[in-house]
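First comes the structure, then the notes that go with it.
Missing here: one protein chain of the complex. Every other protein chain is in place.
== chain A ==
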Amino acid sequence: MVPFSSTNGNGDQVLVEENLFLRTLILNRPRQLNALSFQMVSKLLELFVAYEDDCNVKLVILKGNGRAFCAGGDVAAVVRDINGGDWRLGAKFFWKEFILNYVMATYSKPQVSILNGIVMGGGAGASMHGRFRIATENSVFAMPETALGLFPDVGASYFLSRLPGFFGEYVGLTGARLDGAEMLACGLATHFVPSTRLLLLEAALCKLDSGAPATISSILDEYSQQPHLKENSAYHKLAVINKCFSRRTIEEILSTLEREAVNSADNWISATIQSLQKASPTSLKISLRSIREGRLQDVGQCLTREYRMVCHVLQGEVSKDFFEGCRAILLDKDKNPKWEPSRLEQINESMVEQYFSKVDDEEWEDLKLPAKFTFSASLLAKL
């Protein structure tokens, strides 16, 4: 086994191990919980593109160093950039990140992501589009964007909308945390492997001389376990989730939840209502619409639309909640964002519509996806 071939400077934010036909990419910013910097995204994109044409690579593993797989995009850095001047600097980060997501979603070789820790936001984007996602007892998944004044991006409108029933709306709007067993149950993970068996699993994958999904699948099966879904798991509430989160608008979702709360003493419902009440109202509205549109679109259309949306968020013409959210949660850490508009009823249809329109800026352009047409059903992320 080759330990790893170091990447170039940049403090080795992405480590690479080469084994026969396998390349293992390790996100290596453990102190920042492997939050994706612009450098990391660029490096990952470069590597993924190179491996696609390299016949010596048949399988790519992505994992994180330390207790996180990846806690998200480094939005604090993005906000610093923008506060320093131009929103376009921030847009650049998302452009590159979404292109990476698209490359992963349409990859001709299997990607195995080992999610042995925190998987949030951008971390989900870097794993969910791949063919295999391994959860462990250490996995913690969340899309916390609505609490940050953003919306679930990185193609989340594609993968969340394809979860069973309206679980995707629930996860995307409330930022609810899921453990490994829940990830497997809802389909965010394809396998559950106890963390103690990960080394053996990786060793087995090292020996592979085939990238056939069926072969990889059978190896993963050998190390997999059926985890126990905890008693109070949100996934047991799918019936209520479907009933409430299928409603047409955020307002109706909330009022249906409140009606449910009257009939039950369930803490889960009040916690759910609370998380919606704490989230940015603008974020909730655009997130719901994004997931709903995403359900009927392919992954490229989803990312293109999300790129438009994120540019509007960065421009801040309708709302500056993203900056306020980053201030309150990531910078000042007072956890008390002052959303503006502060109430759902202050956000009308045309304000929401604005986020889905082209950006009115001469230099701006829609996300340009690399031409990829060789989708193979066996390699699509099974969601």
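Criterion: a residue touches a chain if its C-beta (ideal position, glycine included) is under 8 Å from a C-beta of that chain, and two chains touch if they have at least 3 such contacts; residues count from 1.
Operating definition for what follows: contacts and distances are computed from a predicted model.
When one chain of this assembly is omitted, its UniProt record names it as which of these: "Acyl-coenzyme A oxidase", "CCZ1/INTU/HSP4 first Longin domain-containing protein", "Cis-aconitate decarboxylase" or "Sodium/hydrogen exchanger"?
Going by UniProt, the chain not displayed is called "Acyl-coenzyme A oxidase".
Pick out which of A:220, A:269, A:286 or A:329 touches the chain that's been left out of the picture.
A:220
Could you tell me which of A:43, A:63, A:109 or A:191 touches the chain that is not displayed?
In the complete complex, the chain left out is touched by residue A:191.
Just to verify: which one of A:54, A:86, A:209 or A:252 makes contact with the chain not shown?
Within the whole complex, the residue contacting the unshown chain is A:252.
With the missing chain put back, which residues of chain A would touch it? List them for me.
161, 164-166, 184-185, 187, 189-191, 214, 217-218, 220-221, 224, 238, 242-243, 246-248, 252, 289, 292-293, 295-296, 298, 373, 375-378, 380, 382
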